[in-house]
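Only one protein chain is missing from this complex, and each of the others stays in its spot.
Note that the chains are named A, B and C in the order they appear, and that numbering of residues resets to 1 at the start of each chain.
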Amino acid sequence: MKINTIVWGENIHDQTSPVVAELYPGGMHTCIANALNVDENINASTATLQEDEHGLTEARMNETDVLIWWGHAAHGDVDDKVVERVVQQVWSGMGLILLHSSHFAKPFKQLMGTPCGLTWREAGERERLWVTSPNHPIVNGLPDHFELEHEEMYGEPFSVPEPLETVFISWFQGGEVFRSGLTYRRGAGNIFYFRPGHETYPTYHDDNIKKVLVNAVHWANNSQQRRTNMTDAPNTTVDNALEKIVERGLKLHADGEEGFK
Amino acid sequence: MKINTIVWGENIHDQTSPVVAELYPGGMHTCIANALNVDENINASTATLQEDEHGLTEARMNETDVLIWWGHAAHGDVDDKVVERVVQQVWSGMGLILLHSSHFAKPFKQLMGTPCGLTWREAGERERLWVTSPNHPIVNGLPDHFELEHEEMYGEPFSVPEPLETVFISWFQGGEVFRSGLTYRRGAGNIFYFRPGHETYPTYHDDNIKKVLVNAVHWANNSQQRRTNMTDAPNTTVDNALEKIVERGLKLHADGEEGFK
Amino acid sequence: MKINTIVWGENIHDQTSPVVAELYPGGMHTCIANALNVDENINASTATLQEDEHGLTEARMNETDVLIWWGHAAHGDVDDKVVERVVQQVWSGMGLILLHSSHFAKPFKQLMGTPCGLTWREAGERERLWVTSPNHPIVNGLPDHFELEHEEMYGEPFSVPEPLETVFISWFQGGEVFRSGLTYRRGAGNIFYFRPGHETYPTYHDDNIKKVLVNAVHWANNSQQRRTNMTDAPNTTVDNALEKIVERGLKLHADGEEGFK
Partner (left out) sequence: MKINTIVWGENIHDQTSPVVAELYPGGMHTCIANALNVDENINASTATLQEDEHGLTEARMNETDVLIWWGHAAHGDVDDKVVERVVQQVWSGMGLILLHSSHFAKPFKQLMGTPCGLTWREAGERERLWVTSPNHPIVNGLPDHFELEHEEMYGEPFSVPEPLETVFISWFQGGEVFRSGLTYRRGAGNIFYFRPGHETYPTYHDDNIKKVLVNAVHWANNSQQRRTNMTDAPNTTVDNALEKIVERGLKLHADGEEGFK
């Protein structure tokens, strides 16, 4: 069974900037989805900010294994209801991959619980990504380092939580470094942040980048059934205790009552 | 210099439940603050839900090193503006210690980015806490295990992120286990979740519990100057690059312009 | 392509103890290998302490994706040369799964760098394993908890490094808890420690345990090419530097010279 993947694009500069439009006819999201569909085990479609409910209806996400997110100029325009829905889907098991300027996307900030700040410079400088976790599934088929001749710089400190694993660290020509590939789990969902992808450069046409994205979709996918009860706090009554116990002491709650939230 | 500590109490059952009021005259927050003030390096005061701005004004928190939080019945009544303020203070370096039912407190859920769900049972059963990180600063002076004869049960799965370190795991008479002591860092702030403390039991009168709280305040305290710029994304211009580079390629941003958020 | 798996058994009590021999005719390793071979994507064979080179020749391990290890009474009899070989294979990408009393096996201690101590009691008491990482690949198809009616107790503190993820925590009837499922990566190799499996109980006949083992083999398997150069410290000469630099300052090493080890 194929991995159902949505590539979500903010789709603004793709439309308004001639530079971006020429690099990515049809938008960056389309370019990325095409790169993923070369893999016979991935079924990638697209969604954009401009669509109804940003193209991310409950029904569609219920059938989605992995969501890829690219946003930059309009983080604030993303409907909080949709953000909440994305977060809930991740908690229940949907994979989430955040690209580049999505470090400030609402779902990422909410799932990290940190500022997600960094420094930046748009100068078309050289970026070199170094693999720091050899043979991690996400680096399958990659050399120990590869270059992007033109990229926007992002610099440390990157205020995110310690990751499960640091997969890539970037070197920048202007003197900065950045943890460019980071893995997390939140609830039952796998999360991967991947730095490159400024819209004025041909990053998503790069073969190594495409390989990372395909690998990341496979890594983030969790074939197990969604856990839709992650926010519950079920009461296990004394009668249903796994070991026989007798109720003692003083209490506030009646048996089987819902807890406070 | 003493560690300025606020013990924040929801202060509801402390007032409305005769059981709790008898156990904790003056409220649980007062009992905890008294326990902390025995330590000559801690200066603990209290704040409650009922106070103006819940007692957590910007000015007061700017002078606070560590905030301890106990909430249960009224998580929803905590003003989102105060929650946001607490989160920002943690990011800038204030320590935060969350007790018991505060697993569902707004600041904790926001800082974790996870559902923070669990199972529970109020049966006055025995809890035994096991130290899983020997000689961690938080277990200073404690035996490898200690017991609370009457406690509410919390059971796994506890849907929180993998911690920096698991410090305690609890055994419950009714058959459950729970990761009862977990450390995190979010931004520049240290966070400790500590499970015990149901209001109908004398948990905060227990000597081992008091020792954990004193240790945790010392651990969570960060004497460095607050970092108030954690949410910034400063632009480093080409002219100010640490290594001399020449601007190349196409671009969206004018030099020194603010990034999108 | 199937996952080539070796189940290594110490095979002592399997031969000398009538109790164990009756539970596991052919030895525990055979029972485990049979359980794995039910999965159409696993090809499991066995190896034992008594075989030449303990059945773990370089050639055989080069073709092995995952090694499962069960040892107890004769950790000291395992040839250090074979231990070194196992460690090197893990570093290069072979998965390793350590069962029960293998917490004191030489390869595990060497890969952890810690004492790996614990407390224990052989009383046939009840163990209940709780899932602490919902939807982790290793818990695929499992309920949130399951029981083993008779098991040896292992108790905290378990002196191992903080894992990548804690997957299971056990509750014991006699009052202890234990982190029973822990994941690590060492070099390019995935490592899983799984607690249950005392030889006098029918643990490896339990359906949930078999499911964990099958899942763990899939999780530990890394289909990427082995990295045989993990212990190298290659010198990148100035002439081969990725960015053009000019040699400066004083130096100890001639160009291309090997570093000290």
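One rule holds in what follows: a residue touches a chain if its C-beta (ideal position, glycine included) is under 8 Å from a C-beta of that chain, and two chains touch if they have at least 3 such contacts.
Remember, it's a predicted structure, so these values are computed and weren't measured experimentally.
Engineer: Sort through C:L118, C:I169 or C:L182 and give me the one touching the missing partner chain.
Structural biologist: C:L118
Engineer: Pick out which of A:G9, A:G71 or A:P134 touches the chain that's been left out of the picture.
Structural biologist: A:P134
Engineer: Going by the touch rule given at the top, which residues of subunit A touch the chain that is not shown?
Structural biologist: Per the touch rule, subunit A residues meeting the hidden chain are 128, 130-134, 144-145, 155-159, 162, 164-166, 169-172, 175-177, 179.
Engineer: Going by the touch rule given at the top, which residues of subunit B touch the chain that is not shown?
Structural biologist: 93, 128, 133-135, 137, 140-141, 145, 147, 164-165, 173, 185, 187-189, 222-224, 227, 230, 242-243
Engineer: Even though one chain is hidden, which residues of subunit C still touch it in the full complex?
Structural biologist: 13, 17, 19, 72-76, 87, 91, 101, 104, 110-115, 117-125, 150, 153, 155, 159, 161-162, 164, 173-176, 184-187, 199-201, 229-238, 241-243, 245-253, 259-261
As a convention for this text, only the chains that are shown with their structure count from here on.
Engineer: Name the most central chain, where centre means the mean of Cα atoms.
Structural biologist: Centre-most chain by C-alpha means: A.
Engineer: Would you identify the chain whose Cα-based centre sits farthest away from the centre of subunit B?
Structural biologist: C
Engineer: Could you classify the subunit B-subunit C contact as same or different, where same means more than half of all interface residue numbers appear on both copies?
Structural biologist: same
Engineer: Using mean CA coordinates as chain centres, what's the gap between subunit A and subunit B in Å?
Structural biologist: 27
Engineer: Indicate the whole-number Å distance between the mean C-alpha point of subunit A and the mean C-alpha point of subunit C.
Structural biologist: The answer is 31 Å.
Engineer: Provide the C-alpha centroid distance between subunit B and subunit C, rounded to the nearest whole angstrom.
Structural biologist: 36
Engineer: So which bits of subunit C are touching at least two other chains?
Structural biologist: Where subunit C meets two or more other chains at a single residue, that happens at 128, 133-134, 145, 164-165.
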